[in-house]
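Please read the structure below before turning to the comments.
Only one protein chain is missing; all other protein chains are in place.
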Amino acid sequence: MPSRVEFREDRCKGCLLCTEVCPTGIIQQSNRFNQKGYKVAEVTAEMMTECKGCAFCAMICPDYAINVFKTESAKGGAA
Amino acid sequence: MSTPKRIFVKGNEAICHGALTAGAKCFFGYPITPQNDIPEFMSAAMIEAGGQFVQAESEVAAANMLLGAAGCGIRALTSSSSPGISLKQEAISYMAGSEIPGVIVNVSRGGPGLGDIGPSQGDYFQATKGGGHGDYHLLVLAPGTVQEAYDLTIKAFDLAFKYRNPVMILADAIIGQMKEPLVPWIPQGLDPDEGQDWGLQGAKGRAPRLLKSLFLDDGALAGQNEKLAAKYRAMQVETDQELFLTEDADLIVVAFGSIGRIVKSTIRKLRAQGHKVGLVRPITLFPFPSAVLLDLARQGKRFLTIEHNMGQMVEDVRLAIRTVADSAFHGQLPGNLPTPDDFEQPILKALEG
Partner (left out) sequence: MNQEIRVTNYPEVLTDRASHYCPGCHHGIAHRLVAEAITELGLVDKTILIGSIGCSVFIYNYLSLDAIESPHGRAPAVATGVKRARPDKIVFSYQGDGDLASIGMAEIMHCANRGENITTIFVNNTVYGMTGGQMAPTTLVGQKTTTCPGGRCRENEGMPIRMTEIIASLGGVAFAERVAVNNIKNIKKAQKAVTKAFECQTKEIGFSFVEVLATCPTNWRMTPIQANKRIETEMIPYFPLGNFKDVLAKEEK
């Protein structure tokens, strides 16, 4: 599992700015609404394998709703 | 730093000496007559005292600088005269709402509008009824002599911090510009930790502090305004006034500030002629010495309020004694320097009833 993103769905306002900056284009709008009624962003499990862990999505998220994780090999660099 | 030796100064300078000896560390001003001696004096003296002086871009800015500096829990002040005080009302309202203890000096002049640059008491309503928007009061102190200008400036800082409320010193062009002997004294027991338990300083090792007057949550503003109202009630113990020959008087003249002092001379003269006149000179205009006036009214005395305006404080006098008596009124017009003689006929007329 190289890299992955986590969306705090309770914080996401569905603005989708993250979808615009993802270099691999794996973020999309889900069909789920959160409690506030926003249709939240997601990366499907299938697409997640494409995540590079660049955290661009988190950098543009105005609501700090995204956390990005990366797995480093012992030698350094993405596994 | 002032030393306890008699000096001969203007009221405006006395206010500066008082502020410095009270430990004021920031002054923010803007030129306007007749208070210019204050920023001029402070521009050098505040720096010598290790404090800060800023000539602001406007009275609006000067008052907001005071909001910031006093918000740090330090002793700070601004001064101006009537039209400039109007401009400061925005920040004064915020200080009241955010419970920030700024001291504001009004060396008042004639109005409305640009008015004139002579003495006037036309800002009584503005000073005592809040002045800016919202449901609040300032503590208001009205010196009648140069010595008192010094004393009350020191007291202003003590009260401001005691109640975390803005305090106004309401002087006028007479007090500000008149030279008199002053015996400076140095207040003892200033608390070095004053304001440190709530002032802004950076939230190191503790929860952040927030000074604000915006209360949007359900019931929050109601709670804040109730807290302020309780504070204003508690301030009643600070009521102060000069009583002069009131005990056997048939007629009580109520007059504040410079006019109270001039009326006192008139009363001396009339007493020498056998007229039973006394004086109540409110020193605190808020809180107002209503209880003292009511007590005198209950003794069957009659009242005459004299002001250097068309009738403002007289409303508070009438309110204080409304259940037992009324007050006559004499308004001194602006544009001149009143003398004791000016008040002789009005007092004699009131004595006749």
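Here the chain labels run A and B in written order, and each chain numbers its own residues starting at 1.
The rule is short, and it goes like this: a contact is a pair of C-beta atoms (placed from the backbone, for glycine too) under 8 Å apart; a residue touches a chain by one contact, two chains touch by 3 or more.
These numbers were taken from a predicted model, which means no experiment stands behind them.
Undergrad: Could you tell me which displayed chains border the chain that was left out of the figure?
TA: A, B
Undergrad: Specify the residue from the set B:16, B:38 or B:91 that touches the hidden chain.
TA: For the chain that is not drawn, the touching residue is B:91.
Undergrad: Which residue among B:72, B:221, B:243 or B:337 touches the omitted chain?
TA: B:72
Undergrad: Who touches the missing chain here, B:138, B:211, B:297 or B:317?
TA: Only one listed residue reaches the unshown chain, and that is B:211.
Undergrad: I need the residue numbers on chain B that touch the omitted chain, in ascending order.
TA: Residues 25-26, 28, 52, 54, 56-58, 60-62, 64-72, 74, 76, 90-91, 94, 98, 200-205, 208-214 of chain B touch the chain absent from view.
Undergrad: Quickly run down the residues of chain A that touch the omitted chain.
TA: Where chain A meets the chain not shown: residues 1, 3, 10-11, 13-17, 19-21, 38, 53, 55-56, 58-64, 66-74, 79.
The definition used in the following text is that only the chains that are shown with their structure count from here on.
Undergrad: I'd like to verify one number: the distance from the centre of chain A to the centre of chain B, where each centre is the average of its C-alpha atoms, in whole angstrom.
TA: 61
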